[in-house]
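Everything below concerns the one structure shown next.
All protein chains but one are shown in place.
Letters A and B mark the chains in the order given here, with residues in each chain numbered from 1 onward.
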Amino acid sequence: MSTFCRPTTLADALAALAEPGSRVLAGGTDLSGLIDRGLASPTTVIDVQDAGLDRIERCGAGVRIGATATLATVAVSDLLTRWTALREAAAAAASPLLRNVATVGGNLCQHTRCWYYRGVEWTCWLGGGDTCFAQIGEHERHGLQPGDCISAHPSDLAPALIVSDATVVVASATGIREQPVAALYRRPDVDDRSLLTLGPDEVITHVVLPAPPDASVYLREGQREAFSFPLVGLAVARFGERLVMAAAGVANIPHLLDPDDVLHDLPGNPQSAWKRTVLATLASRGRTAVTM
Amino acid sequence: MLVPERGGAVVPVTVVLCVNGERHEFEIDPLERLADVLRDRIGLVGTKVGCGEGACGACAVLLDGRAVASCLLAVGSAAGHRIETIEGLSRDGLTPLQEAFIAADALQCGFCTPGQIVAATGLLRAEPAPTRAAVRQAMSGNICRCGCYPKIEQAILSCSGGDG
Partner (left out) sequence: MTRLVKTVTEMEGRFEEKWVLVEDDGLVSWEAEAALRHVGHPTPRLTGPQRVSGAARYTVDVALPGMLHAAVLRSPVAHGRVTALQVAAAEAIAGVRAVLTPASELGFQQRSGPLHDEPLYAGAPLAVVAADTLAAAREACRALAPSIEPLPFTVDIETAWQEQRFDGDLHEEARGDVEAALAAAAVRVELVVSTPGQLQTPIEPHAAVAWWKPDELVCFIATQGMFDARAELAKRFDLPPERVRVITEYVGGGFGGKQNAGFEALIAAELSRRTGRPVRLVLDRHGEQLDGGCRPATRQTVRLGATADGMLTAIDAEALVEFGMSGWRAVTTPALTLYRCADVRGIEANLRLELRRGNAFRAPAVMEGITALEQAIDELAIETGLDPLELRRRNFADRDQSADLPYTSNSLLWCYDRAAELAGWPDRDRWREPQADGLLRGMGCAAQIWWGGGGPPSHASCRLGGDGVAQVVVGVQDIGTGTLTAARMVAAEELGLPLDRVTVRGGDTAPAIYGPVAGGSQTTPSVMPAVRGAAAAVRRKLLALAGDVFEAEPDDLVVDDGRIRSRDGGLDEPYTAVTAKLGQASIDGSGNRGPNPDGYRANTFGCQIARVAVDPGTGSVRVEGIWAAHDIGRVINPLGASSQVEGGILQGMAYALSEQRVIDRTTGVPVNATMDDYKVPTMMDTPPIVVAFAPLPDTLLNTVGAKGLGEPPIIPTAAAIANAFRHATGRRAAALPLTRARVLEAIA
């Protein structure tokens, strides 16, 4: 038997999360599907909507975004007008119905859309099995890096936050830490297949944006004009002369690009190599967009 | 298909829902989905389940005035919010938007139509005069397999003060 709770303070949420087998529910747009497909089976579900983590507020020269702020809110927030890439990424993710409940924290922590990982017919390497079926099967929409898992990272927000030099605040019952968004992610290995660095008792409470870039943009190509995951999603920001680029859809975690050699370390897999062309195009367009 | 096991039944709790202005109380697994509760427990079958994975929009309801996919929403999470379904929107007769859907022929099989109406209602409440581009954006989470999109767009624009 498992339980469900809706704590009204962060402290209560963290205490509940300290129990083994518990799991945070925010908008539920990802976790519901994971539960339905047997990819998550929490013993306690902690709905954090009442935990007071939904505010977007000024923070020095930047902005602090609560982890349960919805994508719809982020997309139109007046406080975020100078973070163009972030707003564009939030507006491009999923669909309006989902953006009305899907949260910033949930978007960053969502699982890959790899059809072998999600499909009930397979138990793939990432899901604890022996085989990355994508590598020997259908991987036209997958990542550009070879490896144990060639899934494609699905979050539009992650690259937009990474290029904005954002950090995440991660809390547990035992403390709080702050780290760059990129450090949320790790490459899975045989012993730990997780793509996230969050401990089981940890939750993202805030995303902190420092001073805004001088210009930024989020460019993405999906399978259709709306309501699809990014085949390639590229965020570009410029701070003075410094150009930062990060992409979703090209590796199993968000990928920081070398602006002078965007395809570096992204050789492509046989069926997904076409994404290299798209990434190079978007990088060139993104560079133009932020330097005009 | 072998659907892997879910983590066992959840302890039933008392959940109070406010649906179309009426209070409903259940002893229920709080992870049950709002769409199923609306349909099976309250009998509000105007809310449809097309895919069960948030990918079609047929299950759209208004949650505090915003359109959401009720097939993904745990009923425990929906508690305490104001829920409006297609039946609630239609309670005092057809709305101008619904009349516009009929006049424009913005429906064929009609199965997705309640979700379309709900999503469009949410849009028009937030933005009474949306542009054509805003309508297309806002409706992009509601799939119509019959392909009524040109007529749906036209119906919504006919209800807006927007310039198109």
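In the analysis below, a residue touches a chain if its C-beta (ideal position, glycine included) is under 8 Å from a C-beta of that chain, and two chains touch if they have at least 3 such contacts.
If you're wondering where the values come from, they're calculated on a predicted model, not measured in any experiment.
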Which of these touches the unseen chain: B:G46, B:G76 or B:P130? B:G46
Touch criterion as defined above, residue of A:G119, A:G147 or A:P259 at the omitted chain: A:G119
For chain A, the residues touching the chain missing from this view: 33, 113, 115-116, 118-122, 133, 136-138, 140, 221, 223-228, 231, 271, 274, 277-278, 281-282, 284-285
It is residues of chain B that touch the chain not shown, namely 1-5, 39-40, 43-56, 58, 85-87, 90, 94, 98, 101-103, 105, 107-114, 117, 135-137, 139-153
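Following the convention adopted for this analysis, only the chains that are shown with their structure count from here on.
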Just how far, in Å, is the C-alpha centre of chain B from the one of chain A? 27
Taking the complex as given, what residues does chain B use to touch chain A? 1-11, 13, 30-31, 33, 52-55, 57, 60, 63, 66-69, 72-74, 76-77, 79, 119, 137-142
Which stretch or stretches of chain A touch chain B in the complex? 1-4, 6, 25, 28-29, 32-33, 35-43, 45, 47, 49, 72, 91, 94-98, 100-101, 120-121, 225-227
